[in-house]
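A single protein chain has been removed from this complex, and every other one stays in its place.
To keep things simple, chains are lettered A, B and C as they appear, and every chain counts its residues starting from 1.
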């Protein structure tokens, strides 16, 4: 039993943090917003050159072979900067899904990703919407026959959907031809569950970083903002608003790390662990959003101050990858089933 | 539309408050506890002499003819002092129930009450338990045939039940003979609903007073208790604990007063209004208990300090008269039915 | 206690209901935080005034109907029921209006109130300054008396409606030596004066609902002083009381939201019941909106019977703002997977109004005195706890 990250994993986290906080600044995000829906290709290419995009692709295909435990800390950092480019979904959803499949075409797709030939997106199993469809060559989705297929974006009908988060680039997607079957429907249940788990996990990890960012902004603002001749951060009411966020976040983290481990190990309870992680991390982010905004007062409510970038992103991460109702229902089904083990010795069994 | 009490009603409230706070002190309650289950007959007789017991009995039968709106403020005051004698149940449950019935026997029972010949209790429609059965001559209950009957206590089997509140004197009750039928079962639905409404309303009204008492204790304690060289009541965290109680209590009150009015008027939505009142008032008391205790710190956790008298009573009032689940379910049934009117113009319609 | 409406009250309800049925525009107006929408809303105020519904509780001589507070609540219920437009002049009608009634001279009332009721002059508020938000006594913007004028220099911020309004009211430091609550005066300033610069501030929804207002030696006629010079704090506290209090946040607004929430839940029941917190939250929304209505009627009755509004206006502020937040959060939970979407997906309901409402609800616990400040007021003034 060892619930810590390795020195190496932490070092990689630190270097990624340095890179991201330098490159992915709020002003860069705002520029992308103003581009009216055009993706930040420079940023993507930079991440590609640095090997972050391909980091979870197996080494034999040219990637770095990071697993979900290695990558979870990087996903957290991507959340911290509210990275809009689909780096986390590529590394934590598209790649592991393709790695699950046999045959040449999936390997081909992975190689193309490594080389930067194209990007690949997935269709949300709940809404059918596709993130960043316009910059992708292929969209992975389940067709009406429940086969997993790779549809070409060329010729497909893309209808842009507007999110409250201007950084979210999402589309209705209607393919013009059937798409190439990656896996027949006999593995549908399993792959469908996997896809949801991967999306939910990716969102949970990013939500941790987002929460930390909103907390950091509020702590820093309330140190410098004076009212009644004192920094407002010295008032107990403000302190306790933020202490509550810190508590919620502290206790959300290990549930996300456990989910990373369970996904890696194909643990029997992995879906439950992912649902736990999604709920805990998204609720932490939601409290961070609410309380940080309250601690900021009117300043937090302005467009020019950066807090809302993170608030809006947290709403996106909560609603996608299975909403809280989906994940609660999944947990409740197990929790109240007759053979479910719980209590003092059941956590790691 | 006039949502205020009359001058007269307020004066009666004030004089009752003076009486109760003088007579029903915590040390008197503690003495009763130490009597190991013997009721405080002196107190009952005093209330009888003052006409409080018979206050809701019609004037033609020798009472004062107060209605539920007149009496609600008095019930609040009884809650404020955690009066253990069954004054409120007599005035707000037994009497209105008997007044609802035709025939000579109910009138006879009411006359006996006025004269102080005996006391009458009711069996709880949820648990079958009877408050203060040992001091009563009759117990009103629904028999297995759903008739409302008055059972003589003489010869009945009473099994004392222990509550966390040592002031609650409650018994399992098994009559030795069938009891006199007061009303045949064709009016069961209606009387059963009435009985529950009366009990719930009585508890709601007392819970308001209890909440105020717990709040008052905490305010007063935190003014005088110094920590870090300041009265602890000057710390925002403590202030806000109690401000939250004040808010909850302020908003619970009018729901209880409306319930009083709706019961008096046989308003079509009276059961819903009672449920609303029960939930709001008991939740206010529950928050008052929790936050007052927290504001007191260890002192509040001692037996010798009086706060726990009120905390325990609030638990009794919440669990009896229909628990929160019962009242929520009743509201939900209506709220989600197709013809339920709600929105800006529906409150008083 | 009589919780039924009198014949006259029922008549009044009938009258406003039928007027609204005929006059409320069928299409929703643009947001009044846009230039076009602002003008549309100003026109709507004129329409209201034409029907003599501009401000029903005001005395007849100032463009009102002399209605009681109970009638005001009825008016508001019908107004929300009819989905009539928001009041672009709420700063004037609900805040400055009552303050003028209490502190204004006869000339001031005649000068300002009718044009306010008519929608001809729309008011911005100037409560905050960069370093005086929750702490209003830290105000620094000066208004120095020079003959028959005040010369105003400084800066206000978070001024709602200031982008397109005609006038602004607020506290200014008329005694430059003074500190904190002293030496402040309540002054009305025309926004079209020379020396006024307005910098719109975009809110979370991207619209410029408030502004920063800079005053560079702006000359204001001395008769724009409301109350006595140096009495600004007293006047402002009365205004702030109105803001938190009865008039501005009609229960009808929250009851309408609760009704829509119940509706949303019923339409999406199957999906919503996945999350076991939702059913409870919907019930609570209904009960709390109802409680808010009940307490408001109780307070209105008390005032009609000669009572005064006290620190309980702070309990109102906390209650409605948290209720509003929680109802909108619940709605987003029901909407679930589409909660962040502003445009609809084919075959699903458009839910952008809940999302917009959610954003707006986040401002509730902040404006008009943060809820932290309100809780201080409740504990100190209502409960008598030490400062």
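What we mean here is this: contacts are C-beta pairs under 8 Å (C-beta built on N, C-alpha and C of every residue); 3 or more make two chains touch, one makes a residue touch a chain.
Note that the structure is predicted; figures quoted are calculated from it, not measured.
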Hidden partner chain, touching residue among A:5, A:188 or A:303: A:5
Contact residue for the chain not shown (choose from C:81, C:279 or C:302): C:279
Residues of subunit A (touch criterion as defined above) contacting the omitted chain: 1-6, 69, 215, 219, 222-223, 230-231, 233-234, 236, 238-240, 242-244, 246-247, 250-255, 257-258, 260-262, 265, 276, 279-280, 328, 331-332, 335-336, 342-348
Touch list for subunit B against the chain that is not drawn: 124, 126-129, 161-165, 168, 172, 226-229, 232, 235, 237-238, 290, 293-294, 297-298, 300-304, 308, 311-312, 315-316, 318-320, 322-326, 328-329, 332
Contact set of subunit C toward the excluded chain (per top definition): 275-277, 279-280, 283
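Just so we're on the same page, only the chains that are shown with their structure count from here on.
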Whole-Å separation of chain centres (CA-atom averages), subunit A against subunit B: 53
Interchain centroid distance [CA atoms averaged], subunit B/subunit C, Å: 39
Touching two or more other chains - residue numbers and ranges from subunit A: 235, 237
Multi-chain contact residues (two or more partners), subunit C: 372, 375
